[in-house]
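One protein chain is absent from this view; the other protein chains keep their places.
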Amino acid sequence: MRKTITILFIASFCFLGTALAKDTDVELTGWPYQVDVVRENLGRFASQSGLSATFNPFPSNEYHTKMVASFTSGTNFDVVYVRDSFLAEWASAGWIVPITGLPGVDDYMADLPQGIIEQMSFEGEVYGLPYYSGNSVFVYNQRLLKKAGINSPPKTWDELTKQASTLKQKGVVRYPIVIGLAANENSILRNLEIISAGFGGRFFNDKLEPVFHQKNSGVKKALAWIADGISKGVINRASISQGDGEIDKFLRSGTAAFTIVTDYEMKVLNDPKKSDEAGNIKNALVPGSADAVSGTIGYVRLYSITSEADKAKAWKLVQFLGGKDATGAYYVPKRWALEFGLGFSPAPLYKDAAVRNSISGWINPDILQEQAKYGINRAYRFVPYFSDWEADAWSEFQEIINGADMDSSLDKLAKNWNELKAEY
Amino acid sequence: MIILKNKEISPGKLALIFSAPALFVLTVTVLIPIIYAVYLSLYRYKLKRAKKPFVGLQNYEKILTDEKFWDSLTTSLIFTVSVVGVIITVSFFLALLLDQDFPGRGWLRALLLIPWAIPDVVNALLWKWLLHPTFGVMNALFSMGGLIDEYVAWLSSMPSAMIWVVIAYSWKNIPLATLLILAGLQTVSKTLHEAAMVEGASAWQRTLNITLPLLRPTLTVVLIFETIFALKVFDLIYVLTSGGPGRSTAVLGWNIYINTFKKLDFGSGSALAMILGLITLFLAIFFYSFLDRGERQ
Partner (left out) sequence: MKRNKLKRYILIYLASAVFLTVFIGPFLWLVSSSFQMENQLFKVPPVWFPNPVSAESYREIFMGAIYDESYVSVYGKSSSYQARIYLRSFLNSLIIALSVSFFSVLFGAYAAYPIARMDFKGKYFLLFSILVVRLVPALALAIPIVLFAKKMGMNDRLITLIFINMSFVLPYVIWLLQAYFKTIPSELEDAGRIDGCSRFQVLNKIILPLSLPGLVTTGILAFLLSWGEFLFALLITETEKSFTSTVVAAMFATMVGDINYVTIIAAGVLSVIPPVLFALFFQKYIMSGLLSGAVKN
């Protein structure tokens, strides 16, 4: 009796959770941001092109891990979201294919700024069209600054330290500066790149050789500035464990007055339903120094075509999502910008009055555009061995900030890079 | 089922028959992947490189001569010893408590499972918020109790980062260990206790002389399991500290993740996993032979 029940049990489960029959033309995957909107867009795509499309998202933080497993075992997705941080990885592993030579590519490239095109390329070929893009911005709390008698944001890192000290001494904010220094993709290295750029330094030169370990490099100045700030108590020591996605809490609650965030974060920071300091958070140019006016890093999320896809059909979807729809307008990018404040790249959208109006509510578009001019070239991020080097680098930087010897640690990292370079 | 006379089937064969279903599931699902993982560990298998040559023990050599591996091993051992110590001690006393007869103990038992039942995503958020440097509850409580002067960024420096990781991990795992020991306690014969009570032994004496020895198999297993779990830990580290500050909480499980999913170096990741597996196996054998003393008392 028990045995029959057991067998029935097992048999019934074989029919549960079976995968849906695959007769959709194009399968899209990504992370679950506004899934309903994406599906609405796909519906529009279907009615315009006659091709059916589905969207099957996976959790954001595990998206990379999930896709690595999916690609390795033979994925059935045709179009995938890609973050610039792993574009080189996926391209060099052969999982995504470039869009070179596909019909209409040149027109799209003409509408995009050079910096963005570079961020979407690997070994000279472009791998898709942008989903959303933007830059990191420097933000400050106007109310807190005014309270301490400061009327305009700092223009250099030294000035920033001085302003932070004033805020601290006057008891306005205990730890005025917070920076994402956690050991993950969007935090410590990015912010170091930005701060170093402000000190006029780079990590690697055009020949992809390390320069950060050289005497008086911008990177060394940046690391020293951070360590100094922490010991003075103007930079919150907690920064070491805070990632890019967590910095906003400090600003929202008014427990920090300065930080660096990705531009779209400002929407939340100035949203009265989510932030106590709504309306007070303003953006300014990232501080510079005697060696540079400012510096920042751009970011791109793009739609790519997988190596196993039907290229023609997939390209139709990529064009719809990242470019123009059948009516010739940048429908999807404009929708993201207008309704959700996501950053955009196509030139025509910058001139669109509706878009300008909607984002002015929470970010200053002119300063934003100005900031984009100071974006640094990060070709080194797109070599396949970058992520190998990166993983070790994060912990090394944290050790330096916590007091390890800067020169020897940086020399070690430089050596790592050269060894990897030789290996590949 | 035909009743078989014991003389006709040898114990070995009987064991195989009884374990057949379990062995089937294990073989089909995991044995083959393990063999594949061992196979991978002998190759230079990096997803970003086209060539994947056979390199024999080179991956192992590279790992064993890397100073970071030994640091990581030390960190893992420190974490494991701390965690196992805390868990077994607290669980034992908690299990003793739950073994007592009192109204409401059923509820207490079920409620105590809550830390275990919280999904990792929420557990992560929970501890990050409890320990938050600006509005964390821990900071608020300690400051109210006069233990600290100003709020501390617990996860940003050592040794507080490691201490809190140990606490967070123990918090989640104690309920389970408690349940396991409790079940062992309850299987212990009540009549033996009653006999001892007649003879006038105190509760404490009873515990020491009767319960503990009988509990030996259970405690051994719980000890081995907790050690295995602790040596493999990854999720908590991933979420709370990302191996930081610096490399101070980079346990072996974290390094395996970095190798496999970040550097896409499957050869090295598999090799490291095999090394960890061997270490764990030795510990398990050691504990078992030392502590478990057979089936007849």
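In this document, chain identifiers A and B correspond to the written order of the chains, with residue numbering beginning at 1 in each.
Please note the rule applied: contacts are C-beta pairs under 8 Å (C-beta built on N, C-alpha and C of every residue); 3 or more make two chains touch, one makes a residue touch a chain.
Not measured: the values here are computed from a predicted model.
Of the candidate positions B:A110, B:I148 or B:L212, contact with the unshown chain belongs to B:A110. Only one residue from A:G43, A:P59 or A:G149 touches the chain missing from this view: A:P59. Here one chain is not drawn; of A:P113, A:G200, A:G245 or A:G279, the residue touching it is A:G245.
Seen across the whole complex, the unshown chain contacts chain B at 1, 3-6, 10-12, 14-15, 18-19, 21-23, 25-26, 28-34, 36-37, 40, 94, 97, 99-100, 102, 104, 106-123, 125-126, 129-130, 134-137, 140, 171, 174-176, 179-180, 182-191, 194, 214-215, 217-218, 220-221, 224-225, 228, 232, 234-235, 253, 256-257, 260-261, 266, 269-270, 272-274, 276-278, 280-281, 284-285, 292, 294-297. Although one chain is not shown, part of chain A still touches it, namely residues 6, 9-10, 13-14, 16-20, 31-36, 56-62, 65-66, 68-70, 72-74, 76, 245, 248-249, 252-253, 255, 262, 264-265, 267-268, 273-276, 340, 342.
One rule holds for everything that comes next: only the chains that are shown with their structure count from here on.
A straight line joining the Cα centres of chain A and chain B is 36 Å long.
Every residue of chain A that touches chain B in the complex is listed here, in rising order: 64-65, 68, 72, 89, 92-93, 174, 182-184, 236-241, 243, 246, 249-250, 253, 255, 384-385, 387-388, 390-391, 394-396, 398-399, 402, 404, 424.
By the touch criterion stated above, chain B contacts chain A in their complex at residues 47-49, 128, 132-135, 150, 153, 155-157, 161, 240-247, 250, 258, 261-265.
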